[in-house]
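So the structure is just underneath, and the comments pick up after that.
Here the complex is missing one protein chain, while the rest keep their positions.
We call the chains A and B, going by the order they appear; numbering starts again at 1 in every chain.
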Amino acid sequence: MSVAATRRQSLWSKAAWKLRRDRFGMLGLAVVLAHFVAAVGVWLGLWATGWGDVAGGKWDSVSSEHWFGTNLIGQDIFQRSIYSISTAFEIGLIVAVLSTLLGAVLGAMAGFFSGRATDEFVVWLMGVLDSIPFYLLVAAIAFALEGNPWSMHVAMISTFWITTARLVRGEVIKLKGLEFVEAAHAIGVPEYTIIFRHILPNTFHILLVQSTITFVAAIKSEVILSFLGLGVKDGMSWGLMISESTFEVLAGFFNNFLAASVLMFGLVMAFSIFSDALQDALDPRQVS
Amino acid sequence: MSAEPILSVRDLVVEFRTEHGVVRAVDRVSFDVFPNETVGLVGESGCGKTVTGLAILGLIPSPPGRIASGSIRLAGRELVGLPESELRQLRGRDMAMVFQEPMTALNPVFTVGNQMMDILRRYKGLSRSQARAAAIELLAKVGIPAPAQRIDEYPHQLSGGMRQRVVIAMALSCDPKLIVADEPTTALDVTTQAQVLEQIVRLQQEFRMAMVLVTHDLGVVAETCQRALVMYCGRVAEQADIGPLFAHPRHPYTAGLLRSLPRVGEAEKQDLAVIPGMVPDLLDLPAGCRFAERCPRRDARCDGELPDLDGDAASPARVACFHPL
Partner (left out) sequence: MTPLLEVRNLKKHFPVRGGLLRRIVAQVRAVDGVSFTLEVGKTLGLVGESGCGKSTLGRAILQLQRPTSGEVLLQGTELTTLDRKRLHAMRRSMQIIFQDPYASLSPRRTVAQTIREPLEVHGIGTPAEREQRVEELLGVVGMRTAVLDRYPHEFSGGQRQRIGIARALALDPKLIVADEPVSALDVSVRAQVLNLIARLQREMGIAFLFISHDLSVVEHVSDQVGVMYLGRIVELAPARELYRQPRHPYTEALLSAVPVPDPTRKARRIVLGGDVPSPMNPPPGCPFHLRCPKVMDICRSVPPPVVEVGAGGASHQVACHLHA
């Protein structure tokens, strides 16, 4: 978003001003940032490096050595749940960025060429993908990619772009009737330059909000998919921890389950609150 | 003109809070409106004319806006500080507003008749059939052909001019003492505007109402108002009867405005007289006269001191200028 970054006193700074006044939104952002710092630490190998090591006995309870206790085979639950934050961010970021990009490009082209073949194809594609049950699609893609670790990402991206594309398409249909687009036509600017230089930058507020919503959706889906065995293959995630905990819970050991669900709940909740605040701040009816 | 004004505004100040600071959109505006009189509030965008109109009806969005000080009396009754519930009663019965865009005043999912009958039954206590008859009569009064059929149509089925007539009929439905019309014909075409303006003038005389007409169009003012206030940057620059105002404007701003208008029938292809520069930012107003930096008669005093209207509220003509024409 280089265009956004170069603006000095702009719609964005107005939105930032509104966002800063939203106390819940800022609290949400703080929680998200705390999670993000944890994730970066994992990526840099600063902590949670021993998430796979067997460091204690079966189901050790909370102690100064194992803050959240240990699991069935004696691995440290605290380290595993912190490591899972990085997994969540990795999936959330990849899926959010790629599906937003895909949605932006396809939605913008559909909107710009609305009523023409490009538009009809994109709308048809959205309809088809939307009509397949999500988990069936994931299973199908996982099967097709033969256990490829990216099959979950591919499945999420191939469905999550649709909402973004729909919103962008609507906005672009509105924008392309405005006079500055007509001015570009009158000058003789090529059509694709008009789309990407003049129209898409004006949908950034939608893309920003959509990418935060997609981020949350991706994290939640990962947990469910991993729980079902369709998700994370190697590595650790909250979904896998909860999946591990199913029989532990029956035996009265809750540490694994609580650690994963509380952290996930915290991140998802905080991100949703932040996303709402962002949406309020960027709402063009209130901003302009 | 009877002695008692219907509407009496004194030292009205309206402020809006923005992220960059407090904006004083209306700054110590005073005027009276007498029965059977139309007073124009005229000026360019941002001069405070619309905000003044909204303030009279208690329609300033709050927050961010508020009436900071001053008084607004309708038939002797103070409106500033009244609770919203009482203002709402007054808005239905004693005063009404006509907006620029008639579609915003009409509910698209109800028929014209439904909306009018609703008001008539609520404020006048008419029965269903009485209200319908009264609504048809009102529609006929504002010049809608075949009102008995039109009453069952939805707003989108009517043309812009017809819609504005419906809005006017609704405003008239409870015989208000005062109507505030905010750019009532700006969204209309020239020929439609002529129809609606003529109707407004006729109805105003017939109902002997007091009217405040907010507009940017000096032509509209000349043809419909008896008196006008020229506003600039939230303040009244000049106030006078229409005749002298157009014949001998005393404030340099009024004079400049009148000279910068191209007029039909004076086609000499030469440059228009121009008021140089721009309206100052309300957040960054000059210390002295707000028109000073665009004014040909400016001197040191204008830069340091803010001129107030001369005379008192009863004076027929007032001007806020140290060096009036």
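Assume a residue touches a chain if its C-beta (ideal position, glycine included) is under 8 Å from a C-beta of that chain, and two chains touch if they have at least 3 such contacts.
Keep in mind it's a predicted model, so treat the numbers as computed, not measured.
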item	value
Chains in view touching the one left out	A, B
Touching residue (missing chain; options B:Val80, B:Ala140, B:Leu258 or B:Leu306)	B:Leu258
From A:Val95, A:Ala184 or A:Ile213, residue that would touch the chain that is not displayed	A:Ala184
Per the touch definition above, residue among B:Leu197, B:Ala237 or B:Cys321 touching the missing chain	B:Leu197
From B:Arg91, B:His216, B:Arg297 or B:His323, residue that would touch the chain that is not displayed	B:His216
Touching residues (missing chain, whole complex) on subunit B	44-45, 145, 159, 161-162, 189-195, 197-198, 216-223, 242-243, 246-247, 256-258, 260-265, 267, 269, 271-276, 278-279, 294
Touching residues on subunit A - with respect to the absent chain	3-4, 7, 9-11, 178-180, 182-190, 197-198, 201-202, 204
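One rule holds for everything that comes next: only the chains that are shown with their structure count from here on.
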item	value
Interchain centroid distance [CA atoms averaged], subunit A/subunit B, Å	51
